[in-house]
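Every protein chain of the complex appears in place save one, which is left out.
Let's turn to chain A:
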Amino acid sequence: MIRRPGDAQFTAFVQDAWRPLYRSAYLLLGEHGAAEDLAQAALTKTYAAWGRVREPDAAYGYARTVLLNEARSLFRRTSWRRELPSDDLPEQTHEPDPSDRPAVLDALRLLPPRQRAVIVLRFYEDLDVERTADTLGCSPGTVKSQTSAALSKLRRLLGDAVLPEGALHD
């Protein structure tokens, strides 16, 4: 017998889960409309599969798994592999003023989609290399090389205080 949540029960769950799921989706995809679609899709599937959520306390973990699963489906579509190149980083002719440096999320927007996703999955979602590779549909070697390339770019943008020398490799 598949349990279905009552509307009031599920609405309360959505109110709790929406913000963290939306933030994860936004960091992964970098675009509000797409983030809303992804978070909404994750919660829609959570509703539809509520019978698999054995404990109400586990519902958020389930929804987060569904969100990463949805993201994995998205990443594995050919269209997502068709990444846009990052904007070229400007050549630095002088030591940058630390106060001019962008926030981390601004810097994240300058990364190509796969590199951005690698950073978010590894350092926000705290996934290991293998799980990140599985989510993105690429090899662990590619995750490592993309992580290294992304950290190099972020270090140029954010400076040593955020990413000290030596933080560029696993």
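Everything that follows uses one rule, which is that a contact is a pair of C-beta atoms (placed from the backbone, for glycine too) under 8 Å apart; a residue touches a chain by one contact, two chains touch by 3 or more; residues count from 1.
We take it that contacts and distances are computed from a predicted model.
For the chain of the complex excluded from view, the name given in UniProt is "WD40-like Beta Propeller Repeat" [choices: "ABC transporter", "Protocatechuate 3,4-dioxygenase", "Transport permease protein" or "WD40-like Beta Propeller Repeat"].
In the full complex, chain A touches the omitted chain through residues 7, 10-11, 14-15, 18-19, 22-24, 26-27, 32-34, 36-38, 40-41, 43-48, 69, 72-74, 76-85, 103-105, 112, 114, 119-120, 123-124, 126, 133-134, 137-139, 141-142, 145-146, 151, 154, 158, 161-164, 166-167.
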